[in-house]
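Shown here: the complex without one of its protein chains, the others still in place.
Take a look at chain A:
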């Protein structure tokens, strides 16, 4: 009932209702820096993350330039170490981990469950300041000469031998971890306690579920990383022996603690991407998501199993072979829920009424690249093959397929999908489709050759290499140019669309979901009338029929009434 009133209000008001959107409700710098509006905090995060994406990306460009020739001619071996450490630190903790949860998640989570804001709005802002503080610490570490340990801070090198700013970088990572935990607590409390009337657990959109799973992992894994890095700080700064083998310590203990966080961190990066794709695919296939409940359980299963597979990073560390076999088995097991998700997206497409708008192209690209990344993960999870390809470009290719081909592609897809909601303007679809296709090919040209050269034995983390690998490196470096263009292009046309883009209606994609039942951009309090939910998610067509193929099936509003 109330939903009808909200719809009527929207129908009456023309699109010129910018005066009271969240973007214009208050003005001035302080209204942004002191805001507790989850939508504005999301944009603050987006601005900060864009800056870090440029920094980490610049390092990647330098790496690819250096590797264009076999000799170490652009940077020294020492400088190369600092480059890839910079790239890893920035991209993992200051871009990928917060990328989707803190921007799209922050913006959409309250909207999708029909809430006015996150449960703890001031904590949300506080977590951004923690993030910025950590970011400045990291930048200080980089400006003072960088770090050369790799993003993994392995002992005893990091504690006893590295002559670089390990302490500053480790403290930055500990601090950004607190920001992660604050975000996680906030999201969990929001999903538990702020769902609109009628929004039961199994009516939640899958993006909400995936952020819920991510938040669980963030809250439970991040503190262990903090513990491990604090021990590194204690040993390096105060000489308190913990991992030092000369004093009886066990350096492998660090690896166990580190990967206990850092493997679940992979799922922190990829689970929100699953959520984004699960929103886009049904919308552009005009089809209910296939196997909603299984998708939910798959998310929770991944979040749980993610904690039990860390040892597959340590197959060659000398850990017990029996431990390796168990970790190998569990790593195969965790592929099952991931495969369920891929199959369910494919079945959602089956007999769907598919249109290839830009967000859908990104989502389809995601499915392909993620599948390849996941399958090569199985190759790596088998102990004997792992011995062969450990520390080669095969590993580099594998995790870039997941994190870049997967998470970043989904981020760009989600950005295009929700851009009209965030800004009130449509992205130019022609350019956006071009960028999506370019990203797929640029990515494939960059990273697929790495599988080949890695399998042929090219080790990672070297500035110079035998000349027989040059052809693969040249391919990768050339692909990186395309990929960089595909990443920069949307920044250009999205900025252009802010001024010249076509104005978006409330629901430009004919999508389900409460976020589309309010104005674009939404008002400060998200909904003029608090929504009441009466239907499950993704009702793109009646329950027992497929979508019609002649014309688009008018979907029923999720929060909209009767």
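Everything below uses one rule, namely that contacts are C-beta pairs under 8 Å (C-beta built on N, C-alpha and C of every residue); 3 or more make two chains touch, one makes a residue touch a chain; residues count from 1.
Criterion: contacts and distances are computed from a predicted model.
When the listed names "Transcriptional regulator", "Benzoyl-CoA reductase subunit BadD", "Cytochrome c oxidase subunit 3" or "ABC transporter substrate-binding protein" are checked against UniProt, the chain not shown comes out as "Cytochrome c oxidase subunit 3".
Which of A:242, A:342, A:494 or A:537 touches the hidden chain is settled by the complete complex: it is A:242. Residue-wise, the contact with the chain that is not shown comes from A:194, picked out of A:25, A:61 or A:194. In the complete complex, the residue from A:133, A:223 or A:508 that touches the missing chain is A:223.
Across A:63, A:91, A:104 or A:119, the residue that sits in touch with the chain not pictured is A:119. In the full complex, chain A touches the omitted chain through residues 36, 110, 115-121, 123, 181, 184-186, 188-189, 192-194, 219-224, 226-228, 230-231, 234-235, 238-242, 247-250, 253, 257, 260.
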